[in-house]
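Everything on this sheet refers to the single structure shown next.
Removed: one protein chain of the complex. Kept in place: all other protein chains.
Every chain is named by a letter (A, B, C, D, E, F and G) in the order it is written, and numbering of its residues begins at 1.
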Amino acid sequence: GFARIDSARQARTGIPEVIYTPGKTKEQVRQIAERMYKSGIDILATRASEEVFMHVREVVPEVTFNKMARTIVFHHHSNREETKDYIAIVAAGTSDLPVAEEAAETARFLGNKVERIYDVGVAGIHRLFSKIEGIREARVIIVVAGMEGALPSVVGGLVNKPVIAVPTSVGYGANLGGITALLAMLNSCAAGISVVNIDNGFGAACQASLINQLK
Amino acid sequence: GFARIDSARQARTGIPEVIYTPGKTKEQVRQIAERMYKSGIDILATRASEEVFMHVREVVPEVTFNKMARTIVFHHHSNREETKDYIAIVAAGTSDLPVAEEAAETARFLGNKVERIYDVGVAGIHRLFSKIEGIREARVIIVVAGMEGALPSVVGGLVNKPVIAVPTSVGYGANLGGITALLAMLNSCAAGISVVNIDNGFGAACQASLINQLK
Amino acid sequence: GFARIDSARQARTGIPEVIYTPGKTKEQVRQIAERMYKSGIDILATRASEEVFMHVREVVPEVTFNKMARTIVFHHHSNREETKDYIAIVAAGTSDLPVAEEAAETARFLGNKVERIYDVGVAGIHRLFSKIEGIREARVIIVVAGMEGALPSVVGGLVNKPVIAVPTSVGYGANLGGITALLAMLNSCAAGISVVNIDNGFGAACQASLINQLK
Amino acid sequence: GFARIDSARQARTGIPEVIYTPGKTKEQVRQIAERMYKSGIDILATRASEEVFMHVREVVPEVTFNKMARTIVFHHHSNREETKDYIAIVAAGTSDLPVAEEAAETARFLGNKVERIYDVGVAGIHRLFSKIEGIREARVIIVVAGMEGALPSVVGGLVNKPVIAVPTSVGYGANLGGITALLAMLNSCAAGISVVNIDNGFGAACQASLINQLK
Amino acid sequence: GFARIDSARQARTGIPEVIYTPGKTKEQVRQIAERMYKSGIDILATRASEEVFMHVREVVPEVTFNKMARTIVFHHHSNREETKDYIAIVAAGTSDLPVAEEAAETARFLGNKVERIYDVGVAGIHRLFSKIEGIREARVIIVVAGMEGALPSVVGGLVNKPVIAVPTSVGYGANLGGITALLAMLNSCAAGISVVNIDNGFGAACQASLINQLK
Amino acid sequence: GFARIDSARQARTGIPEVIYTPGKTKEQVRQIAERMYKSGIDILATRASEEVFMHVREVVPEVTFNKMARTIVFHHHSNREETKDYIAIVAAGTSDLPVAEEAAETARFLGNKVERIYDVGVAGIHRLFSKIEGIREARVIIVVAGMEGALPSVVGGLVNKPVIAVPTSVGYGANLGGITALLAMLNSCAAGISVVNIDNGFGAACQASLINQLK
Amino acid sequence: GFARIDSARQARTGIPEVIYTPGKTKEQVRQIAERMYKSGIDILATRASEEVFMHVREVVPEVTFNKMARTIVFHHHSNREETKDYIAIVAAGTSDLPVAEEAAETARFLGNKVERIYDVGVAGIHRLFSKIEGIREARVIIVVAGMEGALPSVVGGLVNKPVIAVPTSVGYGANLGGITALLAMLNSCAAGISVVNIDNGFGAACQASLINQLK
Partner (left out) sequence: GFARIDSARQARTGIPEVIYTPGKTKEQVRQIAERMYKSGIDILATRASEEVFMHVREVVPEVTFNKMARTIVFHHHSNREETKDYIAIVAAGTSDLPVAEEAAETARFLGNKVERIYDVGVAGIHRLFSKIEGIREARVIIVVAGMEGALPSVVGGLVNKPVIAVPTSVGYGANLGGITALLAMLNSCAAGISVVNIDNGFGAACQASLINQLK
């Protein structure tokens, strides 16, 4: 086959194989999904279009699609356990939601309880303060922001939990497709923050899950 | 002479000629200062070393030096008027002070009342809130910050006055000599903010003075 | 709802909430516009297509569209007051007009009188000189230019009012999508100039309005 | 005083104030250290020269200096508790050691047990494999590498613990002062990795400590 | 004609003229192919679409198309000799296959035996180890990888043959269209590696062929 | 010897060999100068320090040094002819003079009449207008400017002669060591302008000389 | 009207107004062309599509279109004079021809005799040598090249005429849309070369025409 499923990856790294759909034809995604389905492996596909979802549904009928997150998900067992502690997913603006939702869906797929705190960007900082308790009580915090990428610094200065910052490509001009937010987050004056690639809600959730599930 | 003093500049642009010392020998700076002194023109020299100051003092005895701001100043008349309204100069961290002080000294040289609000960076946002009233009452606000350059966005979301953001070259690695703070400020999600060159406290004060002195 | 209208923003920052249409579906824009309409809030939507305008018109019949500025505007009261002082909007070339018009429409939406001085780029500098009086008499000046971004420096050297420079993405090759004009404006040899993001006519008008309406 | 010690920071963020020495005079560092000493606060100063250490020792006699890590450390109580779980600090080459040691010293200052696994760069991958068990048993892993920044990807594919990658400025030419390693780490094909600023051993240790001390 | 076929190039440089299809109309490609066909010259066209292939087939009926490699190939003599030694083509992930296949097809066109070792990226390094013998026995090795571009360093540290690294544009965000992988490969800590342009499977195969056919 | 003098270069390209001193020891420069002196070749060395000049003077006693231009010059015949038409060298600010003088000295070395028009930067455009006739009557114009690099566009719009623009590294922050001025000049909205490397007064003078001496 | 025709530009700068079509609607181009036609002004429009040409032809029937050059041209008088000396236009590869042809058409529009020397790239340098005499006899030389941009250096080392280098955006990957060729040309080791913006055949021809028509 054109792709091998690394079924030992879950055991080795704590994160199973996940289908990254860009650059794959819809036939290829369907075929991989089908093979995972038949092998008893749970399915997560990211950056998926509705069209790809339709294709996968033909072979995995119970599969679900989250349009904003652009994720396709299927679990073999519906009564999965969820962590007691939760991952807080904090997002600055409406345009950052696809990335925040990719993180949320990935985190939940990996068995984590998730709390969403959205639309709390720094231009109206009172919105963040009204939600700060729910953020402080999380075990780990994902902060998603585009434009000047300032939100992780403010959050990082208010909590004593690890913060994973996700820059988004939201903006224009000197935003350079998310590079500005990425650089800003790497230079945060608050301690306890690390950063993942632009728009990489998936990657942030993987690390948050490893942290949240530490014994 | 090697440099012509554009004495009409004050009338034409509201800002007189100012001596930018880098790239000039100490003899050249002294000579320009002496000529201005004799022509009855007030003197401001920026980015000056203590050594240059010593040299100028030989010909303009009453001249003063601000070590942190790196400015040399002399006024022919000691009883100058100051504006009623003030320019607030807000700075994020200790390392940003040379730039903030360059702005403060320039603003005062241009006849403005100045209020300094320092060490209020976003990693401890409570420090900013405790000072917000003094910032709100200014006529125009200069915000100086390095690293991720987030402070102007937070300030801009809390006030209804024009904010001039000054990125500083404070930081290392992905800070790129201040480019990161500059890009962040240009992408601010708060409205009413404009930006000047990296470390350009002088330029911010010039524009703030023009605004503060509008009738 | 998917978006919250921050109705206190006008009071807090002097600039009300404005709809930035890119990244929103036409249904979303219509719904936000309808809610603002029913709440008695004036409407400004920027970067709007004609198609989005059609959609909004179904729920806000009196809404108007400026094709070049790409703005949708609606005021509840037609007899609004306008400032006595005006904002001058100076543009270099024909291709810069969409950005200049975005600034003009935003400035007028915020209650300012506006004067347009267009097609006065530095390659034929006599065109600028023939209009300089009208520029000098403004309270604040927005200068819009692409390519080498030289116009703000020339204007800044001729006036004693604050100049807000807007780089545009007009050009090709080493223009780097407007980065060249942005960098040039940040390095202006004239004092009293500050800069906003590439193509950000909206942001320039917000700051100009705050300045123009200072008491 | 020129600097305020934010003594609530430890409680609020889990990380106390730390003295970043670059840009401060040796007198300033000594004065801050003295004040902390007298207030019963433990001292960590990073990026310190031997000369600065000498200065601090005049006022805090028991202070210690780690030349490679460039850290100055003082604890009021010698019988501090250490975590049971440890942070693994993995470094690629000899030139990366100053950054790895900054991370190690910071982690220990924050109360963590630390294991060092050095000189296991990817050009001789067998060296990594001979140490992999000690890495796998850590609670969280810091991976320090310069040049092509490949080590975090290899480690990330072999463990089920969170990996914090630290790019270093080690290299020349197309290494761009560490930007190459930074970009590579942000694009890691292994899941569960996040990244901090170039040479930021301190920042990596802060986040690792927050993770390691999660209940 | 619009293009001259440099028929002496094979003799002079060891590599014949090859048709690079981007920027050429399908009529132009067909015409060049026809001329080569009639002149007894073997045909290789790269970066070709299926549509272009259809067009060429009208004039060169026996021509073949490799969809993944995007190559069009025709040989006048079917019983061509192949080298005894082979070129190993090692690829990191599924998305890198078009570039790897362009290299493979080019190498075979130039008369070389080729061995493909695919899907052995560093995130699951055991996959590489299980194939290492076949790589070591090659005369020259092409390593194709995107994202963080780490694979050539690992391979280079395990073999005593020249390694030609090909960065691919696979990835997003801070991947910068392949620049990240390119920079990483140029900074490889393993000796004996050189690099070609992003996605340039063709160029890697040309150099590998010159090496493989050295007497 | 360590360097070969390409004595045919003058005949072939219109420009003789010239000594670029950076990266050469003072002994090497002296030795090359001596050889040229003895072979009857005129000497121009650029980017030279006073110390190098002292060294050369030991073997070529009549050699002269221009401190600002950093040039060392020697002609075998004092009664050289000079062109009737002149090259105008226009410079924006005082800090651009070393580059302007390098151009002037090179142009004169190559036998051209030169007119200097200095300190006419765009922030005080009236200074340029008062000198425009002398610029218009030149056969070719070199325009030297740093910071925003706007001067060539203004000059180019006022003359019907070829303009060669020289960006300088004068400025700080977003000036990027002259890249900003370079990019601006490449994007000039005026036609008839071409550009040389940053600080390359020598290169501009070479091309200007070829143009000025066209029959 | 939306655009003013600067009819004095020819007299002032030696280059008349020319229609740059990108960013203009086909109606706008037709209207400008019609106005120029009726005012007795010759017409050149660059970067034009066939569709725009059709539109212009409705109002200027004798107008001609050069598909490769993407130029629309009309002269009121067919018996125009042409210069005796010619401009040589040298191009490296087939893909550079649109830019070379834009230069050729512009140069001819401005009244110059033109000689084309195409497909002489440095990978087969013998092709250049077979044409060198025709290049040497030109009065000024335009050299067009993409990829590594090496051709101007080779030409510049062989001729004693001014060389204007035009980088093209031909290439992929590390070619960065022409930036690579641009940088290479600016760093040419040959003297007497200057550079214009990427793909700017028009600009090169304007300067070449000013040079070619110098008395």
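The definition used in the following text is that a contact is a pair of C-beta atoms (placed from the backbone, for glycine too) under 8 Å apart; a residue touches a chain by one contact, two chains touch by 3 or more.
Predicted model, so just to flag it, every value in this text is computed and none were measured.
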Worksheet item: In the intact complex, which of the depicted chains does the undisplayed chain touch?
Response: D, E, F, G
Worksheet item: In terms of residues, what is the contact footprint of the unshown chain on chain G?
Response: 92-93, 121-125, 147-150, 153-154, 156-158, 171, 173-176, 179-181, 183-191
Response to the item:
For chain E, residues touching the missing partner are 11-15, 18, 139-140, 156-164, 182, 186-187, 190-197, 202-204, 206-207, 210-211, 214
Worksheet item: Which residues does chain D use to touch the chain missing from this display?
Response: 94-95, 119, 124, 127, 170, 172-175
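Following the convention adopted for this analysis, only the chains that are shown with their structure count from here on.
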Practice prompt. Could you find the chain whose CA centre sits the greatest distance from that of chain D?
Written response: G
Discussion item. Taking the mean of the C-alpha atoms as each chain's centre, how many Å separate chain C from chain D?
Written reply: 47
Practice prompt. Could you check chain B for residues that touch two or more other chains and list them?
Written response: 12, 124, 156-158, 173-175, 179, 182, 186-187, 190-191, 197
Practice prompt. Would you please name all pairs of chains that touch?
Written response: A-B, A-C, A-D, A-E, B-C, B-D, B-F, C-F, C-G, D-E, E-G, F-G
